[in-house]
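Sharing a structure with you now.
As you look at this complex, bear in mind that one protein chain is not there, while each of the others sits in place.
Each chain gets a letter, A and B, in the order it is written, and its residues are counted from 1.
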Amino acid sequence: MSFVTRGFHGRRRDDDGRLPPGQHLTGDFPVLSAGPTPRIPLDEWELWVATEEGTRHTWSWAELMALAADEPTVDIHCVTSWSKLDTTWRGVSLDTILADVETAADYALVHSYGGYTTNLPLEDLLDGKAWVAYEFEGDDLHPEHGGPARLLVPHLYFWKSAKWVHGIELVLEDTPGFWEQLGYHDYGDPWREQRYQGD
Amino acid sequence: MQDKDSGEEPVGGAGLDGNVLAGPLSEVFAVDITTAVGRCRGCGASSAIATLRVHGPQPGLVGRCPGCDDVLLRIVRTPDAVWLDLGGLTSLRIPSAG
């Protein structure tokens, strides 16, 4: 970038060594969304997992609450270059949710209430790397931030952590989601700065 | 959240409208597309692009139908390309002189 406006730094704080390249700390929690915020009554809420064979598993809100929960403390990294350190969440590990699901799929296409989708390899949802989260910093997850429940996959850019998560479609081939169809990276590793396709 | 100077409270949903697409679309089209009329594949309504409900600008701009909220268009700017999806539109009527 050759053209610089002298003195402009943006609303950013210094890197403390824990940040992936090109990221900056933010104190607040910016809201990014591609559509209106869906409001889903808990008695209608449902999580589904569909396998490549067509088998469907579902969980009601009460059933989700009955599953053992974790309280991960993680750093999150948004592709728009802000990061937030040591965020605390409560949610159910995808290992628990997928424990009894039989599949040969290598990929997941995650679906949200409101129509958003995002894709990632199934293995990135397993081994304690991903949760269906319903509390943030000790409070119910606010609808603006994806409540009642969102996916949390902190080792990938945050657009993979789908807000208002509704279902997980297990597929044999990687199938681009809402932003991945439009130039964003299929994997999205912040440490390798995989923001856009080809990165 | 109370707004800063007009005394109105912001509403939920899209913060912007299609006027904000004028600059980004000027990178792609030779004429101003915000005055063009798009027809929604979902509900059939026709709307000037300037009247779409727009979310963004990050990670990308999403223009939704003012009638049914379906996604009509999306624009992502990467360092070396503009990605444009007009798939929610069945047609785009672009006014032209003469």
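Keep in mind that, in the parts below, a residue touches a chain if its C-beta (ideal position, glycine included) is under 8 Å from a C-beta of that chain, and two chains touch if they have at least 3 such contacts.
Here, contacts and distances are computed from a predicted model.
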| item | value |
| --- | --- |
| UniProt protein name of the chain not shown, from "Ferredoxin-NADP reductase", "Iron-sulfur cluster-binding protein", "NADH-quinone oxidoreductase subunit I" or "Acetolactate synthase small subunit" | "Ferredoxin-NADP reductase" |
| Hidden partner chain, touching residue among B:22, B:45 or B:92 | B:22 |
| Contact partner of the left-out chain, one of A:7, A:41, A:54 or A:138 | A:7 |
| Contacts of chain B with the absent chain, listed as residue ranges | 1-11, 14-20, 22-23, 26-27, 30, 32, 34-35, 48-51, 57 |
| Contacts of chain A with the absent chain, listed as residue ranges | 1, 3-12, 24, 81 |
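We take it that only the chains that are shown with their structure count from here on.
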| item | value |
| --- | --- |
| Interfacial residue positions of chain A with respect to chain B in the complex | 32-37, 79-80, 115, 159, 179, 181-184, 195-197 |
| Interface residues, chain B side, partner chain A - complex | 12-14, 55-56, 58-60, 62, 64, 69, 71, 74, 76, 78-79, 81, 83, 85 |
